[in-house]
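Other chains of the complex are left out, but the ones given are in their true place.
Per-chain numbering from 1; labels A and B assigned in written order.
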Amino acid sequence: MSLLENLYREIVLDHYRHPRHYGPLEGAERFPGQNPSCGDHLVLYLDRQGDGPLRLAFEAEGCAISQASASLMADLLTGTSADRAAELARAFIATLHGGSVPEELGDLAAFSTLAQLPARIPCALLPWTTLLSALSPDRPAADPAAP
Amino acid sequence: MAIKRDFPVFSERPGLVYLDSAASSQKPSVVLEALDDFYRRHYANVHRGIYQLSEEATRAYEGARAQVAAFFGAGAADLVFTRNATEAINLVGRTWGDLLEPGDQILVTVMEHHSNLIPWQQLAGRKGASIVWADIDDQGRLDLEGIARLLEAGGVRLVAVTQMSNVLGTVNPISWIAEQAHRAGALLLVDGAQSAAHLPLNLASLGADFFAFSGHKLGGPSGIGGLIARPGLLEEMPPFLGGGEMIREVWLDRATFADPPQRFEAGTPAIAEAVALARAVTYLDTLGIAELWKAERQLTERLLDGLDALGLPCFGPRGEDRAGVASFNLPGIHAHDLASFLDLRGIAVRAGHHCAQPLMRRLGQAATARASLFAYSDAADVDALLSALAEAKAFFA
């Protein structure tokens, strides 16, 4: 069994079937993300609590890799500061493009084996690029979150 | 196996199980050799030079037009070379379509590829026309009564329908639709992007007014396709793109235009591509399109039976009107994940919406995996897919 199949078996399928932080988040802003080439959709719920620790959740329609990536991201970043979240996002994105794999990413580190399936990298990236644009100062107007 | 040997990719990449021919086909060596030989020995611009090389290139290009047209049972004067089927359909929308009036209707079906849908939406937008559409039944066959009803209502000027669905594999009854359309005073455009590579075709008797196809799906190079029109029809149509080759006389403020097909081919055409496409169709002719279709039908049954045995729901009809395209899903896992699992075993299938979002919505699927066949596909390919799917079932269970 390849490393990649290990990734699926040990991490991805679990988070795909039992996503953490799934569903709308009260008081949070709503950021839609889309992967036009494959049709994956995602909604990121982000509550910055002023400048306090982040609260995150998501809803998604798409493949196991993008959903697991979103679930693990929400897990990792809940409770961190916005700056720290952006830093971790950049680290994860670098990992997918062949950068070194920092330990602090936890299970997400295993996604580096996607180098074997470069066509799937956009799937893993979708939650993270959605997050980065949500955190950026010139971010698009967010929809008000459904209560 | 014998046919596979004609396609270099299979020796260059041993172990490749290529099941995405509906997206594009691999190329036989005779086509690559024709390309290479043309560039090495006969290349020049066409219709322009009076020196020998240009004369040879012109003869090769116009000869290719005649051969490709003949392959479809048409005459050279009725074939316009385009980049692909998509451009051929747009060409009709922006020339013949200019004659539409507000309120006119364009009839499409829910199984159309985006390329046979967006151009009509654009045309409708420009002209104040509207789109009406026919549904499919539970087997994935067209709702013919629905089509008849829409035509009887009287406003339809054009029926635009695919001859073969790139998702369902359904082969539609074009002659019947042609008859209904013509009786209602509408023209019929057939999207032949899929069927051109699979069905024995004789446009002289099919009844289509327009037929669009792509070279890259039938063993030809990328960058070329064509529009074939019923004899005489191109004559009545205004030009499409403007530029060199399509003119007769030009002043700074006005111009007169060449006869068809040149009228619709502005600028330097895809010369070498036309020559190589002609080689692709003569190659298919040698294999025998009718025999290939028979073989495809058998292989399709093997594939569909295998999917049935695995309990994987597969869309589209069973029967003689079913081509070698199988769209399916493994319950509980997204088509992309399934396709990656197969890819790791060297099996190339497509996963996604297949440029047919309205159909996917109609089927209630966000995405499907799709395996599709061409001349070189064989039982070993199908069996490799089926056994990998059995593995996947276990893996994702």
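FYI, a residue touches a chain if its C-beta (ideal position, glycine included) is under 8 Å from a C-beta of that chain, and two chains touch if they have at least 3 such contacts.
The structure presented is a predicted model; accordingly, all values stated were derived computationally and were not measured.
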**Asked** Using the labels on the shown chains, what is the complete copy formula?
**Response** A x2, B x2
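In this text, only the chains that are shown with their structure count from here on.
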**Complete:** Chain-centre distance (mean CA atoms) for subunit A and subunit B, in whole Å, is 38
**Fill in**
subunit B contacts subunit A in the complex at 332-337, 340-341, 343-344, 351-353, 366-367, 395-396
**Request:** Mind listing the subunit A positions that touch subunit B in their complex?
**Result:** 2, 4-5, 8-9, 12-13, 16-17, 38-39, 61-65, 116-117, 119-120, 123
